[in-house]
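With one protein chain removed, the remaining protein chains of the complex are shown where they sit.
Labels for the chains are A, B, C, D and E, by order of writing; each one numbers its residues from 1.
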């Protein structure tokens, strides 16, 4: 069992905000992340799949194909987007925290990778260079 | 003459958009950067000053003081902000490109560093990990 | 179960030295790390906690709070310190190797995180850019 | 149980090519990686061992010794080599993909680390700054 | 005058070898870089142009256009290539050192950027993460 990872990147705006709360409550819980006018990040996404290298090609999965799937399923939707407003697979009202975002990205990729002889193993999503989330589907 | 640099970071949203243009024109020139709902970046700012090390302290300038000035004059205004809407020192209607932003940051720091026995030498502003601007005040 | 990581940094001096050994023995085992006059490092600490994102805030744990805890429990004690002499939670005589240090940091954080609805999952401690330790509490 | 990692680097040429296939088939599967005249990479190898820190030295294993072993067993063979032609422990005809390479490096290190009171835990091999493989011996 | 830089990457094989020398002479001067079977690197290229930001777009030059020019003129020729054998703009017999390579890349870009209202200012070419060359056209 070998694990192979491809890194892709996207830039996006978001804010953390609960509609049922007052501005003060939002400020208290989310601090500067509750700025009504949004802020944004350069996200780096690591997608790790696992499997046995093919005896002829030596590939667990062709990383070029993996890159195309990540871009079609994830990056094309998220890059230069507003995570609260623009992305079909992010439910309206859900906080676009790194934690929630990584679960939704997993679901996108899990579906797209069905039928391949390898498995989605884990994701790592950097929001800044001092914060990242990881998710393994369970 | 020794140059000393301090790096500070901020996250912000922005969009590139000319009001006098149609949506198609904006899309043609700015591409995905013209998304009406904004996108964003993690910016890394290098501030370089130059001078002669003090014979007693060995400092061109105390980097802790430099860090405080950068945060007061620049980062506190820009961090978790919308560069098109929120920042007093960015004129409304000016495109918040990395190029324009670095000139405005220079002006903020130039003023704040007056009176110190060192000079502001240059700035380097990373917008993503593949794009950066540099400015030397002229 | 989502994992979220915060990175904090500190600079410190240390040496590796066994009092019961001669200088030659120390030199033989620890090499340049046994320099009596100390040497030092920029340490980077990754603190990973795990849990379920809160349905309202989207947080496993507010990373700003996590950052405060890490600084209060770990960084404020270690930053600009001598690891052999200055740190209350490092027993005198214990070698301040990356391996021993990471276990002691775990104990500091484990205690401080009690009562939070998330769990400390793992630590990663970079000593240089070619050496790091990891610890998962067992 | 503490994990300690040492990073070593090497540069090498390789190509991905199946002799039984036509040039078109090779191009279709391997793309630019099938260039007959080779291409190359700067590889970064993370070697992680695990064990209990020695009560006197504080070491799971002396990282200087680990570095020597990695260089003798792996880097000296691979650095500035052609992975398809030059390396005794890479079978002729096996595709030198990151996936196959990491398994062979594991075997080299597994053998060399026998007799040490620690265990080889895992390897991580970066081929470019957007692709890496991991292997844990099973 | 603002400077804006775009980073692009390519992977390539090469060797350093003088045909008029014996194998021993080549080994003596070039060491492991003279391996007949080639070795390779992941190159990172910084392309810096300078000019005045356009008053409407805020661009010195659209970085997307700059990226396309770099890929058409440089990366598409060098990526997954053999620098000694495959590249039209590298004269046969010229050593493909980082120093010679950066001068040839400058010539490619200088020609392609004619007619733009900005100037090519400088190049920085990383061969490994401890070696890079810079060139300013004179």
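Methods note: contacts are C-beta pairs under 8 Å (C-beta built on N, C-alpha and C of every residue); 3 or more make two chains touch, one makes a residue touch a chain.
Owing to the predicted nature of the structure, the values given are computational and were not obtained by experimental measurement.
Asks: If the full complex is used, which shown chains touch the chain that is missing here?
Replies: B, C, E
Asks: Taking the entire complex into account, which one of E:49, E:63, E:102 or E:118 touches the absent chain?
Replies: Spelled out, the listed residue whose C-beta touches the missing chain is E:102.
Asks: Given the full complex, what residues of subunit C touch the hidden partner chain?
Replies: Residues in contact with the chain left out: 9, 11-14, 32-33, 35, 37-42, 79-82, 85-86, 128-129.
Asks: Go through subunit B and note every residue touching the omitted chain.
Replies: Touching the missing chain: residues 1-8, 48, 53, 56-60, 62-64.
Asks: Even though one chain is hidden, which residues of subunit E still touch it in the full complex?
Replies: 16, 18, 29-31, 94-100, 102-103, 129-136, 138
We take it that only the chains that are shown with their structure count from here on.
Asks: Moving only from a chain to one it touches, give the least number of moves from subunit C to subunit D.
Replies: Step count on the best path from subunit C to subunit D: 1.
Asks: As a quick test, compute the distance in whole Å between the mean CA positions of subunit A and subunit E.
Replies: Chain centres of subunit A and subunit E, defined by C-alpha means, are spaced 33 Å apart.
Asks: Just curious, how far off is subunit B from subunit A if you go by their C-alpha centres, in Å?
Replies: 28
Asks: Touching two or more other chains, which residues of subunit C qualify?
Replies: none
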